[in-house]
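Missing here: one protein chain of the complex. Every other protein chain is in place.
This part shows chain A:
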């Protein structure tokens, strides 16, 4: 394992960590809203959020690549706000990962919120708990396993992403070269020894993460997410 390999490991963990944190912040209110809204276009919204489950990552990557280009509206706005270009940056990877892993976090949370018994929440209200208090004191503990599953899946899915990163990230060591890309490159350059370490490490990591998911036994609803990434990986 070279210095660059370790850089890839560190970058991957950093990307997955930041992405998971952002996802939890974004998905919790979104999932809560989806679990309770009676808006008519709810199925359409759910379908859009679920898109990364079925689309080849390259499709998403392609559109993001166009959106993040320096001459695009998003790219220009980003440059105005942060002073840096968005394309081929770590920030671009984070934004793409958030979009790409969104359903893996939203769905377990939504199903958890939907299964919450309403009278229990009403009881908490009658006992004097306001909205935020109810969330922290009743909803969060009761949906603990859903949050665990959501964060684990969000983290693991970000670690495992390849197609989107390949399209928008480039391959800059320490900046955008994540593990899956590093592995691809090692194989291309016939460094099988390193490739074995990276691939084996990812397998071990995945087994451990998925075991955690299945251990969260009270969690019901979503079946383990079979994702169809087409032939891109």
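The rule is short, and it goes like this: a residue touches a chain if its C-beta (ideal position, glycine included) is under 8 Å from a C-beta of that chain, and two chains touch if they have at least 3 such contacts; residues count from 1.
What we mean here is this: contacts and distances are computed from a predicted model.
UniProt records the chain missing from this view under the protein name "Molybdenum ABC transporter ATP-binding protein", selected from "MarR family transcriptional regulator", "Molybdenum ABC transporter ATP-binding protein", "SWIM zinc finger family protein" or "Acyl dehydratase". Although one chain is not drawn, the whole complex shows that of A:41, A:120, A:172 or A:207 it is A:120 that touches it. Although one chain is not drawn, the whole complex shows that of A:43, A:83 or A:128 it is A:128 that touches it.
Mapped onto chain A, the footprint of the missing chain covers residues 117, 119-120, 122-130, 133, 137-138, 141-142, 144.
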